[in-house]
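Every protein chain of the complex appears in place save one, which is left out.
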Amino acid sequence: MTEYLDPTDSVAVPRKTASRPASLDGKVITLLDISKAQGNHLLDRLEELLRERATPKAIIRKKKPTFARPAPDALRKEIVGATDVLVEGLAD
Amino acid sequence: MDGEPHYRFPPASAYRLNRCLFALKSDDAFRARFLKDARAAMRELELEAEDAEAVLRADRDALLARGAHPYLVFMADLRLRMEREPISFEFF
Partner (left out) sequence: MHDGVFFEDNGIPVATVISSEFVRAARAQADALGAADYRTVMVAHPIQPLTREEVRALADGAFDEIVRRITAWRRCRSQRRSRADAMLVGAFACAHTPQLLARPSSEDRDLVLRVHAAFARVKRRLEALRADAIAIVAGDHVEAFFLDGVPALAVYVGTECAGTFGRYRYRFPIHEPLARAVVEHGVERGFDLFYTQRAPLDYAFYVPLHFTMPEPAVPIVPLHVNVYLPPQPTPRRCHDWGRALGEILRARPERIALMASGGMSHFPGTDRYASPEFEYDRRLLETLKAGHGRELAAITGEELDKMGNIELRTWATVLGAVGDVKADVYCYEPSWHHGNAVVEWRV
C-alpha cells in the first residue's frame, strides 16, 4: 500500500492542507482568475498545457469579481462542489 | 590547442573577471544593470580596466587569455544575447 505525501509539507511536520491526488488524469481542474491584469494570459496558456500534457476530466475557468476581496461565498461554494484541484493567479 | 586542456584551473588573478561573467550568467538583476550601464555594473565588481574592456568588447580570446573560464565566457555571452535579441525557443 503506497502512502502519498503533500508536497507543501516538509517531511517532518504534519499539516492540514488538502490531500493531493496521485495525478491530474481524470480530475476536474478549476483555473481561477483573481482579476489582476494579464492573469488571463497565464491561465490561458496553463489551460493549453494541461490539455496537452495531462488528461483531466475537465478544465473550468472561473473569475473573481475583484482581486481586492476574497471570492464571494456563492463562487466558493460552486467551486468546492465542482472541482478536484485549483490553480489561482496571477497575484502581482 | 593540442596538449592544452580545454578547461583549466582559473587563476586567482582572474577572480573578479570570472565573478562578473558568473553574475552575467546567473544574476538576472546584475545582468539588467549591466545592460543599462555596463561600466557602472563592472565597477560594482571592481573589475580591472583591461578586464572591463575585454568584457565590453566581448573579446573572447582576450577574456580567455586573461584567465576567464570558457564556460562562463560562453554563458555570459549567451545570456546577454538572449536579452538583446530575443531568440525564439520551442519549450518542452
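For reference, chains read A and B in written order, and residue numbers begin at 1 within each chain.
The working rule: a residue touches a chain if its C-beta (ideal position, glycine included) is under 8 Å from a C-beta of that chain, and two chains touch if they have at least 3 such contacts.
The model shown is predicted, which means the values in this text are computed figures rather than measured ones.
As for the chain not pictured, it touches chain B at residues 1, 5-10, 15, 18-19, 22, 25-26, 28, 69-75, 82, 87-92.
The chain not shown here touches chain A at positions 2-13, 15-24, 32, 34, 36-38, 41-46, 49, 53-54, 64, 70-71, 76, 79-80, 83-92.
Assume only the chains that are shown with their structure count from here on.
As a whole-number value, the distance joining the C-alpha centres of chain A and chain B reads 41 Å.
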